[in-house]
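Have a look at the structure that comes next, please.
One chain of protein is taken out of this complex; the other chains stay put.
Labels run A and B following the written order; every chain starts at residue 1.
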């Protein structure tokens, strides 16, 4: 849908440099935008792309405005501005409120909620206003979803946690009687799974963003505004603070506590609690396979290497003492 | 549902210390239990919580009974006892036998089986008595599920294994003509996938417990009572023994054999067969990102470090020889 720059600035703020009557009908990168499109410059290191852009207009910071050959919307946070405009200009059809005829909904749901095809909403489930469930979402009995949730296709919320007691060689299932409680403004990615608690509840606080293929174990608590990338796994009873992030494929073991504002790198296995905010990593560098074979075989002998160094130090100290005495 | 302690002991055994007429209506941890709830002390290291618990009654071992301020059920295996009682006291609504109207079931199924909304059961599938399939489970043609299975939402059983032959630069699909055979008393987690065999069958033996988001490749065999945590991947034709466990995100490569009672730590990549029971690990410690950068850059030069140590040993031996001759 075409919008004039004046309309955009009226709605989202910012200072317009150019003709307010000029219209744009979508967003694009500086490199690919055409005259009908609005672009943005969020990272100053891409400023070189400004001179050659064919964008009709560009969202940017004040210090970049001079360099812009097209109309400009000047704002202190161009990326945030872009995010807000992107939703307004999007022409991807959004799910409409209502329950698809093929969905199986066993609990009352507000009329502002959209429940896609083949969803299952179990008994005693509560879903907050303005939430969107894409097709194929399953929500087990007793779980609660906050307002403005976006839950993508195939996500499963409230499946049994993985809890068993040993009885000789076999396993006896522990009933998983807790719920999953999801706050407001949470997004849950496609095929992500969140288990119900064993005795207590699994809690996903307000503003949490979960990517696809994530596994959240029973009794876990994820703090406000924490964002987890794809394929992350959080084992049972872990407590993750607010404002945390985890990169793709990171795994956090069970019963650990992560402070607020902890950032776990992609592929990192977190094996103990983290009490100090900051970035944490535990991954190995990749290399050409042949180099890797030569280097990483040494890992089996790291302890022996340390012993050899200690032995060398002793032998050398022995000499040094001898020479000192002589001198 | 409220139950008297006498009823519980009559059903599950154990020695009651207290008033058999006292009722409890659910389970809770020592810390959170109220007077209407039954709790348990499984791990002696939490004995300190006994003195302050408000639980109506506690399941515990004989040597802890003296410390308990409330009624007690004394049993040699409190955690196992708790597991059994948990199922009986659970008020989470269980799926009832029968086939949901929205399910597509192309094979006959025993009347004791529960098939949830939007499940698909292909042709020539067999499902054992008393099994529960939560909504959205897909079972491809020809697969067999044993008795008392619990299969969580979104699990896929019998999809094609990943088998292709190279034809120049393109891939030619190898028909996957085996089945998936699942034994009795198996639990399969939400969104877990188990591929059908290529020529032979993929086999999940009795009592196996699979958490969420697990991938089992074609021709794999998982031995009796083995339990795999979330996000584990088992590549094609691997044979995992009985009584094994694997922690979250562990990966077992294809065509390997793991003996019975092998325990693979979370995040570990198993690259060769394991013939001796025991625990196996291959992960790196995580640390503050800056420390990691300093330390792990060294991994690229581990081979060079070993060479330097060898060179030092030679030079030092040379001295030692010289001095010996002098002396």
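By our rule, contacts are C-beta pairs under 8 Å (C-beta built on N, C-alpha and C of every residue); 3 or more make two chains touch, one makes a residue touch a chain.
Since the model is a prediction, treat every value here as computed from it, not as a measurement.
Within the entire complex, the positions of chain B that touch the omitted partner chain are 102, 104, 118, 120, 122-124, 136, 138, 140-142, 154, 156, 159-160, 162-167, 169-177, 191, 193, 195-196, 199-200, 213, 215, 217, 231, 233, 235, 249, 251, 253, 264-265, 268-271, 276, 278-285, 287, 294-296, 298-299, 301-302, 305, 308-309, 312, 315-316, 319, 322. Seen from chain A, the chain kept out of the figure touches residues 26-29, 32, 77, 79-80, 82-84, 86-87, 89-93, 100, 102, 116-118, 134-136, 150, 152-154, 185, 187, 189-191, 207, 209, 211-213, 224-225, 227, 229-231, 242-243, 247-249, 266-267, 283-289, 292-293, 296-297, 299-303, 305-306, 309, 312-313, 316, 319-320, 323.
In this text, only the chains that are shown with their structure count from here on.
Here the C-alpha atoms of chain A line up with those of chain B after a rotation of 120°, rounded in steps of 5. Mean C-alpha positions place chain A and chain B at a centre distance of 25 Å.
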